[in-house]
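In this view, the complex is presented without one of its protein chains, the others remaining in place.
Residue numbering begins at 1 within each chain, and the chains themselves are lettered A and B in the order written.
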Amino acid sequence: MDIELMLKVYPFFLKAAWITILLSVLTAGLGLICGILGASARLSRFSIVRFLGAAYVSVFRGTPALIQLFILYFGGPQIGIQLDAFEAGVIGLGINAGAYMTETIRGGIISIDRGQREAARTLGLSRWQTTYKVILPQAARLLVRPLGVNLNMLIKATALVAAISVIELTYTAQRYIGSTYKPFEMFLLAGVLYMIIIYATGRGVAWLDRKVRIN
Amino acid sequence: MTEHTHFVEIRHAQKSYGALEVLKDISLNVERGQIVGIIGSSGSGKSTLLRAINDLDPLTGGEVWLDGIQVNKSLPHRQYEKHINAMRQQIGMVFQHFNLFPHMTVRENVAMAPKLLKEISKEEANQLAAEQLDHVGMLERIDYYPSQLSGGQKQRVAIARALAMKPKLMLFDEATSALDPELVEEVNQVMKKLAEEHMTMIIVTHEMDFAASVCDRVLFMDKGVVVEEGPPEVVLENPSQKRTREFLRKHIEGAS
Partner (left out) sequence: MGLDFSIVPDYLDIILLGVAWTIGITVASALLSFVGGIFFAVIALYSPWIIRQPFRLIEWVFMGTPLLLQLFLIYFGLVQIGIDLPAFVAGIIGLGLHFAVYNSELIQTAILAVDKGQMEAARTLGLSRGEALRKVVVPQAVNAVIPPIGNNMIALLKDSALVSVIGVSELTLSAQRVIGKTYRPFEFYLVAAAFYYVINLCMEWVQRKIERRIAVSR
């Protein structure tokens, strides 16, 4: 193992790891927004809106994220959407993650007992009051763990933007493999950083899950 | 337009799920302060009828009136939502499975709706919650979460939660069916107390003794129709209909 080489290049990996983290945070934020909108659409009382929500989930979960990214980044200019690689990465992955989160959030909401909604409506609360006072606070607690799984997948999915040349961890590893012919060393550097990010996120999710479960 | 002289008036209530008719042309009047019990086997439509009164299970035909206002008015969606929310504030409901909000303390469970829907301050709402909880004997558990309470205690909190909206009418949907036998009495006591205070109540129950002791009138329902109705001593002890007698006999056999 070429430790010397690893020591020489690791600052570049560290810098790339920050890009991966930034990508993950932005993607997760956009994904969550899309997920909330998607779940609201899936649960709407208008059948056309429900259909649109279902179509969003089906199409974005039914095709590779990589292709979605390519359509946005390479095909976007043809329909007047000019994005740099990083922007395309965040938007493409965010919308993709949102489709998965839609199903997670919807699952959490419909798992709340029907009696909860009925009890709230019986007291005279409106649909919206019922949703944000009674349903969402309960669903949010149930959602920490499954959304944590979505987050874990999303962090790993940020590697896809290497294919549109965003200089994050996987791209950096790929470039140094190409220039040094030391795949194991480069994999080790990138892999350890990924695992640290994933592990830290996992601990954060577990902590949050415990915290919301206490009451 | 017909006069609506009764406090609660159900006219020709009809409900079907596709081809299945669960309520067949039921009419029922309840006067202010009256207590009406509804008995019948499961699937008789008794819960459906009760849940139609506050439009939780909307009727497919017929009208429900409360104190001169039609509950199930046909209105455009938005207006209807406003109307029904206002109506439901006047109709308290207690469920078989309590349906307390598990993420709120007992106090929050009771204070939430008044705080949101009545123009009162947080302190006033909390004060109101404390009063209602005192009324059902649950004041000392005010800061507990529902998961820390027994079934009987949960149901008493659920009653306090409904009462905090100062309803004109209380609906009880098998309020003691999910309770262990030794916990039934504490809930019955609270309901009896409400009866003494002349709260108008419609009670779906399978407890004949309780129905006999608090109800002014008892309805026996079977297959979506009211088979027999009258004072409890008649319907429960000396029924005129064969179906009622059969139901009561089976019920006694089942209970012993």
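As a working rule, a contact is a pair of C-beta atoms (placed from the backbone, for glycine too) under 8 Å apart; a residue touches a chain by one contact, two chains touch by 3 or more.
These numbers come from a predicted model, not from an experiment.
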Among the chains presented, those that the missing one touches: A
Listed residues A:5, A:33, A:52 or A:71, member touching the removed chain: A:71
For chain A, the residues touching the chain missing from this view: 59, 62-68, 70-71, 74-79, 156-160, 162-163, 169-170, 173-174, 177, 181-184, 187, 190-191, 194-195, 198-199
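Operating definition for what follows: only the chains that are shown with their structure count from here on.
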Intercentroid distance (Cα basis), chain B paired with chain A, Å: 46
Chain B-facing residues of chain A, complex: 113, 115-116, 118-127, 129, 133-134, 137-138, 141, 215
Chain A-touching residues of chain B, taken from the complex the two chains share: 54, 56, 81, 85-89, 91-93, 95, 97, 99-103, 112-113, 116-117, 145, 158, 161-162, 165
